[in-house]
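Please see the structure below; I have some questions.
One protein chain is absent from this view; the other protein chains keep their places.
Up next is chain A:
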Amino acid sequence: MTDLPASKVDLKSVLATPARVDNSEGMSYLQSVPRRLVTLYLPLTIIVVVLLFPFYWMALTSVKPDDQLLDLDRFNPFWTWNPTFKHFHKLLFESYYPHWLWNTMYVAICATILSIVASVLAAYAIVRLRYKGANLVGGLIFLAYLVPPSILFIPLATVVFQYGLFDSPLALILTYPTILIPFSTWLLMGYFKTIPFELEECALIDGASRWQILIKIVLPLAIPGLISAFIFCFTLCWNEFIYALTFLQSTSNKTVPVAIVNEFVDGDIYRWGSLMAGALAGSLPLVILYAFFVEHYVSAMTGAVKE
(Lines give C-alpha, C1' and ligand atoms only; values in the text may rest on other atoms or scores of the structure.)
Protein backbone atom coordinates (compact mmCIF):
# COMPACT_ATOMS: atom_id res chain seq x y z
CA MET A 1 0.00 0.00 0.00
CA THR A 2 2.75 2.46 0.87
CA ASP A 3 4.56 1.66 -2.34
CA LEU A 4 1.66 2.53 -4.52
CA PRO A 5 1.82 6.36 -4.54
CA ALA A 6 5.57 6.28 -5.07
CA SER A 7 5.37 3.98 -8.06
CA LYS A 8 2.57 6.11 -9.50
CA VAL A 9 4.69 9.23 -9.45
CA ASP A 10 7.58 7.33 -10.93
CA LEU A 11 5.50 6.11 -13.81
CA LYS A 12 4.16 9.58 -14.44
CA SER A 13 7.56 11.17 -14.68
CA VAL A 14 8.79 8.38 -16.92
CA LEU A 15 5.86 8.90 -19.25
CA ALA A 16 6.24 12.64 -19.21
CA THR A 17 9.96 12.82 -19.94
CA PRO A 18 9.94 11.68 -23.56
CA ALA A 19 7.20 14.21 -24.27
CA ARG A 20 9.47 17.01 -23.08
CA VAL A 21 12.45 15.65 -24.92
CA ASP A 22 10.84 15.60 -28.35
CA ASN A 23 9.12 18.96 -27.79
CA SER A 24 5.72 17.56 -28.67
CA GLU A 25 4.24 20.01 -26.21
CA GLY A 26 4.87 22.65 -28.84
CA MET A 27 3.92 26.10 -27.77
CA SER A 28 1.34 25.05 -25.22
CA TYR A 29 3.58 26.28 -22.38
CA LEU A 30 2.72 29.79 -23.55
CA GLN A 31 -0.77 29.33 -22.16
CA SER A 32 -1.55 29.41 -18.47
CA VAL A 33 -3.45 26.55 -16.91
CA PRO A 34 -6.68 28.48 -16.16
CA ARG A 35 -6.74 29.77 -19.72
CA ARG A 36 -6.33 26.29 -21.13
CA LEU A 37 -9.10 25.13 -18.84
CA VAL A 38 -11.53 27.62 -20.37
CA THR A 39 -10.42 27.60 -24.00
CA LEU A 40 -9.61 23.92 -24.36
CA TYR A 41 -10.94 21.53 -21.72
CA LEU A 42 -14.32 23.13 -21.13
CA PRO A 43 -15.50 23.27 -24.77
CA LEU A 44 -13.98 19.87 -25.45
CA THR A 45 -15.82 18.33 -22.50
CA ILE A 46 -19.12 19.85 -23.62
CA ILE A 47 -18.73 18.57 -27.19
CA VAL A 48 -17.66 15.09 -26.13
CA VAL A 49 -20.52 14.82 -23.63
CA VAL A 50 -23.04 15.86 -26.28
CA LEU A 51 -21.53 13.40 -28.76
CA LEU A 52 -21.63 10.49 -26.35
CA PHE A 53 -24.81 11.21 -24.40
CA PRO A 54 -27.18 9.44 -26.85
CA PHE A 55 -25.20 6.21 -26.38
CA TYR A 56 -25.34 6.52 -22.63
CA TRP A 57 -29.05 7.14 -22.87
CA MET A 58 -29.47 4.20 -25.23
CA ALA A 59 -27.56 1.87 -22.90
CA LEU A 60 -29.35 3.13 -19.80
CA THR A 61 -32.79 2.77 -21.36
CA SER A 62 -32.04 -0.75 -22.48
CA VAL A 63 -31.38 -1.95 -18.93
CA LYS A 64 -34.04 0.08 -17.11
CA PRO A 65 -37.10 -1.76 -15.86
CA ASP A 66 -40.30 -0.71 -17.61
CA ASP A 67 -41.87 1.07 -14.64
CA GLN A 68 -38.85 3.35 -14.25
CA LEU A 69 -38.75 4.10 -17.96
CA LEU A 70 -41.95 6.06 -18.08
CA ASP A 71 -41.97 7.43 -14.55
CA LEU A 72 -39.57 10.34 -14.42
CA ASP A 73 -40.80 11.75 -11.13
CA ARG A 74 -40.31 8.91 -8.68
CA PHE A 75 -36.95 7.77 -10.05
CA ASN A 76 -33.88 9.69 -11.06
CA PRO A 77 -33.94 9.27 -14.85
CA PHE A 78 -30.16 9.49 -15.23
CA TRP A 79 -29.38 6.32 -13.32
CA THR A 80 -30.95 3.04 -12.31
CA TRP A 81 -30.13 0.90 -9.30
CA ASN A 82 -31.85 -2.26 -10.47
CA PRO A 83 -30.80 -2.96 -14.04
CA THR A 84 -32.67 -5.67 -15.89
CA PHE A 85 -31.75 -7.76 -18.88
CA LYS A 86 -35.39 -8.40 -19.66
CA HIS A 87 -35.28 -6.31 -22.83
CA PHE A 88 -32.25 -8.16 -24.16
CA HIS A 89 -33.80 -11.47 -23.25
CA LYS A 90 -36.93 -10.55 -25.16
CA LEU A 91 -34.82 -9.43 -28.08
CA LEU A 92 -32.76 -12.58 -28.30
CA PHE A 93 -35.36 -15.22 -27.52
CA GLU A 94 -38.74 -13.77 -28.46
CA SER A 95 -37.99 -11.99 -31.72
CA TYR A 96 -36.22 -12.52 -35.01
CA TYR A 97 -33.32 -10.41 -33.77
CA PRO A 98 -30.62 -13.11 -34.05
CA HIS A 99 -31.92 -13.73 -37.58
CA TRP A 100 -31.59 -10.07 -38.45
CA LEU A 101 -28.11 -9.86 -37.00
CA TRP A 102 -27.10 -12.88 -39.04
CA ASN A 103 -28.63 -11.38 -42.22
CA THR A 104 -26.81 -8.12 -41.72
CA MET A 105 -23.53 -9.87 -41.07
CA TYR A 106 -23.95 -12.21 -44.03
CA VAL A 107 -24.86 -9.45 -46.47
CA ALA A 108 -22.13 -7.14 -45.18
CA ILE A 109 -19.39 -9.77 -45.39
CA CYS A 110 -20.36 -11.05 -48.85
CA ALA A 111 -20.75 -7.57 -50.32
CA THR A 112 -17.49 -6.41 -48.76
CA ILE A 113 -15.50 -9.37 -50.06
CA LEU A 114 -16.97 -9.01 -53.55
CA SER A 115 -16.19 -5.33 -53.68
CA ILE A 116 -12.69 -5.66 -52.25
CA VAL A 117 -11.78 -8.27 -54.88
CA ALA A 118 -13.19 -6.12 -57.67
CA SER A 119 -11.52 -2.98 -56.34
CA VAL A 120 -8.12 -4.60 -55.87
CA LEU A 121 -8.12 -5.66 -59.51
CA ALA A 122 -9.43 -2.31 -60.72
CA ALA A 123 -7.09 -0.22 -58.55
CA TYR A 124 -4.06 -2.27 -59.58
CA ALA A 125 -4.98 -1.94 -63.24
CA ILE A 126 -5.52 1.80 -62.99
CA VAL A 127 -2.38 2.55 -61.00
CA ARG A 128 0.11 0.02 -62.34
CA LEU A 129 -1.02 -1.38 -65.68
CA ARG A 130 -1.84 2.13 -66.90
CA TYR A 131 -3.81 0.92 -69.85
CA LYS A 132 -5.13 3.41 -72.35
CA GLY A 133 -7.66 5.68 -70.66
CA ALA A 134 -6.78 4.56 -67.13
CA ASN A 135 -6.95 8.12 -65.83
CA LEU A 136 -10.35 8.64 -67.39
CA VAL A 137 -11.66 5.45 -65.80
CA GLY A 138 -10.21 6.57 -62.46
CA GLY A 139 -12.11 9.84 -62.78
CA LEU A 140 -15.33 8.05 -63.69
CA ILE A 141 -15.01 5.82 -60.65
CA PHE A 142 -14.62 8.88 -58.47
CA LEU A 143 -17.78 10.32 -60.05
CA ALA A 144 -19.56 7.06 -59.25
CA TYR A 145 -18.67 7.70 -55.62
CA LEU A 146 -20.70 10.91 -55.78
CA VAL A 147 -23.90 9.23 -57.01
CA PRO A 148 -26.06 8.85 -53.92
CA PRO A 149 -28.24 5.78 -53.25
CA SER A 150 -31.29 7.98 -52.72
CA ILE A 151 -31.31 8.74 -56.45
CA LEU A 152 -30.76 5.13 -57.48
CA PHE A 153 -33.14 3.17 -55.30
CA ILE A 154 -36.25 3.58 -57.47
CA PRO A 155 -34.77 2.36 -60.76
CA LEU A 156 -32.74 -0.25 -58.89
CA ALA A 157 -35.96 -1.57 -57.37
CA THR A 158 -37.32 -2.22 -60.86
CA VAL A 159 -34.03 -3.81 -61.92
CA VAL A 160 -33.98 -6.03 -58.84
CA PHE A 161 -37.56 -7.02 -59.54
CA GLN A 162 -36.80 -7.86 -63.16
CA TYR A 163 -33.89 -10.09 -62.19
CA GLY A 164 -36.12 -11.88 -59.69
CA LEU A 165 -33.96 -10.84 -56.77
CA PHE A 166 -36.68 -9.06 -54.82
CA ASP A 167 -36.81 -9.97 -51.12
CA SER A 168 -33.58 -11.96 -51.27
CA PRO A 169 -30.28 -11.10 -49.58
CA LEU A 170 -28.65 -11.48 -52.99
CA ALA A 171 -30.28 -8.21 -54.07
CA LEU A 172 -28.32 -6.39 -51.37
CA ILE A 173 -25.12 -8.34 -51.93
CA LEU A 174 -25.16 -7.31 -55.59
CA THR A 175 -26.19 -3.67 -55.11
CA TYR A 176 -24.03 -2.70 -52.13
CA PRO A 177 -20.81 -3.00 -54.16
CA THR A 178 -21.93 0.02 -56.19
CA ILE A 179 -21.47 2.07 -53.02
CA LEU A 180 -18.33 0.25 -51.89
CA ILE A 181 -16.32 -0.24 -55.08
CA PRO A 182 -15.75 3.45 -55.89
CA PHE A 183 -14.67 4.16 -52.34
CA SER A 184 -12.35 1.21 -51.90
CA THR A 185 -10.87 1.56 -55.38
CA TRP A 186 -9.81 5.09 -54.58
CA LEU A 187 -8.46 4.08 -51.22
CA LEU A 188 -6.46 1.17 -52.66
CA MET A 189 -5.17 3.28 -55.55
CA GLY A 190 -3.58 5.51 -52.94
CA TYR A 191 -1.96 2.53 -51.24
CA PHE A 192 -0.74 0.93 -54.46
CA LYS A 193 0.87 4.19 -55.54
CA THR A 194 3.14 4.07 -52.50
CA ILE A 195 4.58 0.66 -53.40
CA PRO A 196 7.88 1.17 -55.26
CA PHE A 197 7.93 0.32 -58.95
CA GLU A 198 11.32 -1.34 -58.56
CA LEU A 199 9.84 -4.28 -56.67
CA GLU A 200 7.53 -5.04 -59.56
CA GLU A 201 10.28 -4.55 -62.13
CA CYS A 202 12.49 -7.05 -60.33
CA ALA A 203 9.67 -9.57 -60.28
CA LEU A 204 8.95 -8.99 -63.98
CA ILE A 205 12.60 -9.62 -64.82
CA ASP A 206 12.49 -12.81 -62.76
CA GLY A 207 9.64 -13.96 -64.96
CA ALA A 208 6.63 -13.34 -62.76
CA SER A 209 3.33 -12.72 -64.44
CA ARG A 210 1.20 -9.71 -63.58
CA TRP A 211 -1.10 -11.94 -61.59
CA GLN A 212 1.78 -13.32 -59.53
CA ILE A 213 3.08 -9.81 -58.91
CA LEU A 214 -0.31 -8.72 -57.64
CA ILE A 215 -0.79 -11.73 -55.36
CA LYS A 216 2.74 -12.18 -54.08
CA ILE A 217 4.18 -8.68 -53.99
CA VAL A 218 1.62 -5.93 -54.12
CA LEU A 219 -1.10 -7.39 -51.91
CA PRO A 220 1.12 -8.36 -48.97
CA LEU A 221 2.55 -4.85 -48.98
CA ALA A 222 -0.91 -3.28 -49.13
CA ILE A 223 -2.36 -5.22 -46.19
CA PRO A 224 -2.95 -2.11 -44.03
CA GLY A 225 -4.87 -0.63 -46.94
CA LEU A 226 -6.86 -3.81 -47.40
CA ILE A 227 -7.79 -3.88 -43.72
CA SER A 228 -8.85 -0.23 -43.86
CA ALA A 229 -10.96 -0.82 -46.94
CA PHE A 230 -12.49 -3.94 -45.46
CA ILE A 231 -13.48 -2.31 -42.18
CA PHE A 232 -14.87 0.78 -43.81
CA CYS A 233 -16.86 -1.20 -46.37
CA PHE A 234 -18.20 -3.45 -43.67
CA THR A 235 -19.35 -0.43 -41.67
CA LEU A 236 -20.98 1.12 -44.73
CA CYS A 237 -22.88 -2.11 -45.42
CA TRP A 238 -24.04 -2.40 -41.85
CA ASN A 239 -25.17 1.21 -41.97
CA GLU A 240 -26.98 1.01 -45.31
CA PHE A 241 -30.68 1.58 -45.01
CA ILE A 242 -32.57 2.68 -48.10
CA TYR A 243 -31.73 -0.29 -50.33
CA ALA A 244 -32.46 -2.74 -47.55
CA LEU A 245 -35.74 -0.96 -46.83
CA THR A 246 -36.78 -1.05 -50.49
CA PHE A 247 -35.60 -4.47 -51.63
CA LEU A 248 -36.57 -6.64 -48.67
CA GLN A 249 -40.07 -7.45 -47.56
CA SER A 250 -40.43 -10.53 -45.40
CA THR A 251 -39.70 -10.05 -41.71
CA SER A 252 -37.12 -12.80 -41.42
CA ASN A 253 -35.02 -11.49 -44.32
CA LYS A 254 -34.52 -7.97 -43.03
CA THR A 255 -31.30 -6.40 -41.84
CA VAL A 256 -30.97 -4.95 -38.34
CA PRO A 257 -31.50 -1.22 -39.11
CA VAL A 258 -34.59 -1.84 -41.24
CA ALA A 259 -36.04 -4.46 -38.95
CA ILE A 260 -35.76 -2.29 -35.86
CA VAL A 261 -37.47 0.64 -37.52
CA ASN A 262 -40.25 -1.44 -39.03
CA GLU A 263 -40.87 -4.34 -36.67
CA PHE A 264 -40.21 -2.87 -33.25
CA VAL A 265 -42.42 0.15 -33.56
CA ASP A 266 -45.90 -1.21 -33.13
CA GLY A 267 -48.63 1.36 -33.10
CA ASP A 268 -48.70 3.83 -30.27
CA ILE A 269 -47.15 1.72 -27.53
CA TYR A 270 -43.49 2.32 -28.14
CA ARG A 271 -41.47 -0.44 -26.60
CA TRP A 272 -38.63 1.87 -25.72
CA GLY A 273 -36.70 -0.65 -23.66
CA SER A 274 -36.47 -3.29 -26.33
CA LEU A 275 -36.12 -0.68 -29.06
CA MET A 276 -33.05 0.78 -27.38
CA ALA A 277 -31.73 -2.70 -26.56
CA GLY A 278 -32.05 -3.55 -30.25
CA ALA A 279 -30.29 -0.36 -31.27
CA LEU A 280 -27.50 -1.00 -28.80
CA ALA A 281 -27.04 -4.63 -29.84
CA GLY A 282 -27.00 -3.54 -33.47
CA SER A 283 -24.29 -0.95 -32.86
CA LEU A 284 -22.05 -2.99 -30.58
CA PRO A 285 -20.46 -5.23 -33.23
CA LEU A 286 -19.35 -2.17 -35.17
CA VAL A 287 -18.10 -0.34 -32.10
CA ILE A 288 -16.09 -3.39 -31.02
CA LEU A 289 -14.63 -3.77 -34.50
CA TYR A 290 -13.82 -0.08 -34.48
CA ALA A 291 -12.16 -0.26 -31.07
CA PHE A 292 -9.69 -2.80 -32.42
CA PHE A 293 -8.93 -1.00 -35.68
CA VAL A 294 -9.20 2.72 -34.86
CA GLU A 295 -6.07 3.60 -36.80
CA HIS A 296 -7.13 1.71 -39.89
CA TYR A 297 -10.54 3.24 -39.73
CA VAL A 298 -9.22 6.77 -39.49
CA SER A 299 -6.76 6.20 -42.30
CA ALA A 300 -9.58 4.86 -44.48
CA MET A 301 -11.67 7.92 -43.80
CA THR A 302 -8.94 10.46 -44.34
CA GLY A 303 -7.28 8.52 -47.14
CA ALA A 304 -10.38 8.52 -49.28
CA VAL A 305 -10.84 12.24 -48.78
CA LYS A 306 -7.22 13.20 -49.41
CA GLU A 307 -6.92 11.49 -52.77
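As a working rule, a contact is a pair of C-beta atoms (placed from the backbone, for glycine too) under 8 Å apart; a residue touches a chain by one contact, two chains touch by 3 or more; residues count from 1.
Following the convention adopted for this analysis, contacts and distances are computed from a predicted model.
Considering only "Sn-glycerol-3-phosphate import ATP-binding protein UgpC", "DNA-directed RNA polymerase subunit alpha", "Succinate dehydrogenase / fumarate reductase cytochrome b subunit" or "ABC transporter permease", the record for the omitted chain gives "ABC transporter permease", by its UniProt protein name. Residue in contact with the omitted chain (choice from A:V63, A:L174, A:L187 or A:A229): A:L174.
Within the whole complex, the absent chain has one touching residue among A:V63, A:C110 or A:L156, and that is A:L156.
Mapped onto chain A, the interface with the missing chain covers residues 24-28, 30, 40-41, 43-44, 47-48, 50-52, 54-55, 57-58, 61, 69-70, 72, 77-78, 114-115, 117-119, 121-122, 124-126, 129-132, 134, 137, 141, 144, 146-159, 174-175, 177-178, 181-182, 185, 209-210, 235, 238-239, 241-242, 245-246, 256-258, 260-261, 270, 272, 275-276, 278-280, 282-283, 286-287, 290-291, 294, 297-298, 301-302, 305-306.
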